[in-house]
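Moving on to chain A:
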Amino acid sequence: MEPKNSFDFDGSCVNADIVEVLNVKGEKMKKVKQILSLALMGVLAFGASAYAEDSIRIVSWGGAYQKGQSIGIFQPAAKAMGITVKEDTYGGISDVKLMVKSGGDKFDMFSSGAGSCASGGAEGILEKLDYSIIDVSNHIPGTWSDYCAGADIFSVVAAWNTDTYGDNGPRSWADFYDVEKFPGTRAMRSKVDAQLETALLADGVPMSEVYNILSTEEGMDRALDKIRSIKDHIAVWWTSGAMHAQLMKDGEVDMTTGWNGRFDVAKRDGAKVAYDYKTGIMDWEGYGIPKGAKNKDLGMKYIAEMMKPEYMAEFVKHITYGPTNTKAYEGGLISDALARSLPSHPDNAKHQLLLSQDWYAKYRTIAAEKYTEMMTE
Partner candidate 1 sequence: MNSSSLNISIKDVTKTYGNFYALKNIDLEVTSGEFLTLLGPSGSGKTTLLMVLAGFTSPDYGSVKFGEEEVVLKPPHLRDIGMVFQNYALFPHMNVKQNVGYPQKLRGVNKIDMKKTVDEALATVKLDGLGHRGVSELSGGQRQRVALARAIVFKPKILLMDEPLSALDKKLREEMQIELRHLHDSLNMTTVYVTHDQKEALTMSDRIAVINDGSLMQLGRPNEIYNNPNNAFIADFIGESSLISVSVTNKKAYLGTSEILLNHSAQKDGKYLLVVRPEKLFLAKKTEKNTNLFTGVVTESIFQGESQLLVLKLEEEVYGNQSLQMRIANGFDLKGKIPIVGDELTIGLRKLDSFIVE
Partner candidate 2 sequence: MATVGAHLNEEALKRLDRQERFNLFGLTLPYLGLVSILIIIPIGWLFYMSFIGRDGTLSFENYTRMLDSKAYIRIFITTFKISFLTTLICALIGYPLTYFMSQLPKKWAGICMIGVLIPFWTSLLVRTYAWLVLLQKKGLLNNLLLDFQIIAEPIKFVHNTSGTLIGMAHIMLPFLILPLYANMRSIDKDCVRAAASLGATPSRAFWTVFFPLSIPGLLAGLLIVFVLCLGFYVTPAVLGGGRVIMAAMKISSNIELYFSWGAASALGVVLLVVTMAILFIASRLVSIDQISTRG
């Protein structure tokens, strides 16, 4: 709304100036003046609508993540298209629901985890993405869906404090759950996402079996019981990436689950933190469009632009979340050293479990309720 308003304001100023000039010319110009004013108004109205179409409003998670997105992707992509982009932060898919259900108009698109997008899509609050416009032919399979065009791949890892454990931190989930070998305080997420998996992996369940087992009630309880067994050592249940990064920076806990990119940024800022991709659980993040978004069509084109490898390559320089577009790895866009540090690099990806969106679509609510129950015990 803001740019449109300011344009209207400018317009009326221009209008007033011209009217003034016309007045000087005298009464007989009255008719001409009226015609001119009308014409001017028409031009202004056209200009305003054109302007609105040329601007897009996107929301994301703030912090180091959005900073990387903004510098690497949002702004350069908008510049290339000759449009402006207005950024803001939001609180997650429930904000999208709130906006759509209340008929609000705050943003045209959002950055979101694949799982949240999928559930939003199932709720009917998102626009279906048009893959005839968005080119995903070079993307890693499974990193796009009807409602979410994947842009980066991140990993949930076990990070440890190098002051406490040096180089010999928990390099497997078994280590993370072993409070005798690795005494110290832990943190886990206050939401269930990518947490139950860690318990089963710690129990030695092969990756391919994890979601099969979690799909049974016993399997889910087995994972929860495993977390229960170390609950006394879990000092904090984190609620955001910023929080778990801060926990490590401040040395508040000795190890935590969390997103690899946040730890790399924290490390760059001097935090004593390390992690091993052998504990990684891969998931991806992308862009979605709320149902009835004002600039839906422009949004589609904007997403298509943002999918280009050069933006993704620039993004990873700021935060180590791997590109979904495989072209980004080609032509030296990303240095070899940086590429090797990304979750989606083949050397890293091979150790990792890929988070199952299907499982979450089916079991999220029940798992979340049980997880909360476990937390409140």
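Criterion: a residue touches a chain if its C-beta (ideal position, glycine included) is under 8 Å from a C-beta of that chain, and two chains touch if they have at least 3 such contacts; residues count from 1.
Regarding candidate selection, all candidates are chains of the complex that A comes from, given by their letters.
All figures in this text were calculated on a predicted structure; none of them were measured in a lab.
This complex pairs chain A in touch with one listed candidate out of 1 or 2: 2.
Residues of chain A touching candidate 2 in their complex: 92-94, 97-98, 119-120, 123, 125, 190-191, 235-239, 250-252, 364-365, 368-370, 372-373, 375-377.
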